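For this depiction, one protein chain was excluded, whereas all remaining protein chains were kept in their positions.
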Amino acid sequence: MERTAKVNAAPPDRDQIAAAARALGAFRDGAFRIHCLTNMAAAAFTADVLLALGARPSLTHAPAEVEHFSSSADALLVNLGTLDEDRISGFTRAVAVMNKRRAPWVLDPVLCDRSRPRRALALELLGLKPAIIRLNQGELRSLTGGAENDAAGALAREHGVTVIVTGERDFVTDGERAARIGSGHAFMDRGTAFGCAGAAVTAACAGIGQAPFEAAVSSLLIFNRAGAITGRAAAGPGSFRPLFLDALFHMTASDLSTADFHNIEAAS
Amino acid sequence: MERTAKVNAAPPDRDQIAAAARALGAFRDGAFRIHCLTNMAAAAFTADVLLALGARPSLTHAPAEVEHFSSSADALLVNLGTLDEDRISGFTRAVAVMNKRRAPWVLDPVLCDRSRPRRALALELLGLKPAIIRLNQGELRSLTGGAENDAAGALAREHGVTVIVTGERDFVTDGERAARIGSGHAFMDRGTAFGCAGAAVTAACAGIGQAPFEAAVSSLLIFNRAGAITGRAAAGPGSFRPLFLDALFHMTASDLSTADFHNIEAAS
Partner (left out) sequence: MERTAKVNAAPPDRDQIAAAARALGAFRDGAFRIHCLTNMAAAAFTADVLLALGARPSLTHAPAEVEHFSSSADALLVNLGTLDEDRISGFTRAVAVMNKRRAPWVLDPVLCDRSRPRRALALELLGLKPAIIRLNQGELRSLTGGAENDAAGALAREHGVTVIVTGERDFVTDGERAARIGSGHAFMDRGTAFGCAGAAVTAACAGIGQAPFEAAVSSLLIFNRAGAITGRAAAGPGSFRPLFLDALFHMTASDLSTADFHNIEAAS
């Protein structure tokens, strides 16, 4: 991954870990509101993840209401899973509100490599300037026309967006800086909606006022570290899910600074 | 809370506890059908809660079908979360069937304080005479015009509805009588849809034939007591959820009569 962005991707440094720790504290103290336009398989778990951290999720996508919710939200998540006409209409309205307020939103173009209309919608939304986009290699390839080399960095520079590319290690770039973060635990790929919920935590970190690159790194540090902790206790991908929420709830700054998680050669 | 209703709110008495115990037995023996028009984040958990108790949930909201399901349901839940046009149309049709059959329904105006159209819909539905409404302080304030004093009691008297106000302790009034019930456990606020599922249990208690005030108290005794039991075993809000369903499944009459739960000064 590092090479593809043509920027030097490093493990998170002390400042980034401190920023993630500040995010943990802010969630617990601040009652931040994160509005999540997400798919029906991810809705409950996404809300649970935000609540475990102390943030306040809302989920409504109805065109008549989405502006009301967006106008009092600290950040917005736009997830393209299980699309329907209502949700598409809701996206545009919610994004317009956030952009007008200069409030951050995160785009998660789930499975845009499986459907041409979804790919077109993802590109249209990318043009509306999300703070951060989160995607996997297949989705990145479908949006950037096939080239993997420098794809994430180029996407970041072209759209002024921070890009998270998930994979064996997660990779973050804003086109200039880059970081790589251990992806947590393999069970996160064997249960639905972990990626979707991770993007909601990214929105939450942006919602407390962290700049896009910082918010992306903070959220991955928190989310993936919770996965690594949980992986030591879970017997399988089913018991992993409730224990993961427990880990988010109990996470402390000292959990984030553990060195072996950041020496991530063996992670996931 | 007690003062706001200008009625004397007492902990549940022996008769109320006996009524809750009868409800537990009825669910297990009676195959009661509870139709739940609820939001996408609450659907699965709401069904799981009813199934754990022995009731039979259904969830369809499509306008073409909702009358068929309502006409054979023992009670109906109307929850305003994640609204869309289909669900709004479904509400009106389902409520009309229940009212014609003189069968009970419960209104849960989730987050009506966050959206003007939702507040208007909540007021419209309140005019259609639910047996019971369940809301938190913010939602109560949005529906009653700002005054907290006597708000719940006045709402109850004006609409002939039993009002449940959730909070640090839950409060029930029909405008004349009032009761307060320990709210169970703080983890119920750190996972999504506990309130929504609690309202479904209230509908279920009404569905077995308990009068609205009695049904409201019974359901809170069952639901919150399960929360208190679970709170002693759960390591966090994630493991709380499956253990809560286990607690509902195994709950007995003797679990309900434990005195220290009703001396609720320290609850939650």
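The letters A and B name the chains in turn, as written, and every chain counts its residues from 1.
Rule of thumb we're sticking to: contacts are C-beta pairs under 8 Å (C-beta built on N, C-alpha and C of every residue); 3 or more make two chains touch, one makes a residue touch a chain.
Given the structure is predicted, the values throughout are model-derived calculations rather than measurements.
Only one of A:Thr82, A:Asn99 or A:Ser257 touches the absent chain when the whole complex is considered: A:Thr82.
Contact residues of chain B toward the unshown chain are 40, 43-44, 47-48, 51-52, 54, 57-62, 64-65, 68-69, 72, 86, 241-250. Contact residues of chain A toward the unshown chain are 39-42, 44-45, 81-85, 111, 114-118, 189-193, 235-242.
Criterion: only the chains that are shown with their structure count from here on.
Each chain gets a centre from the mean of its Cα atoms; for chain A and chain B, those two points are 34 Å apart.
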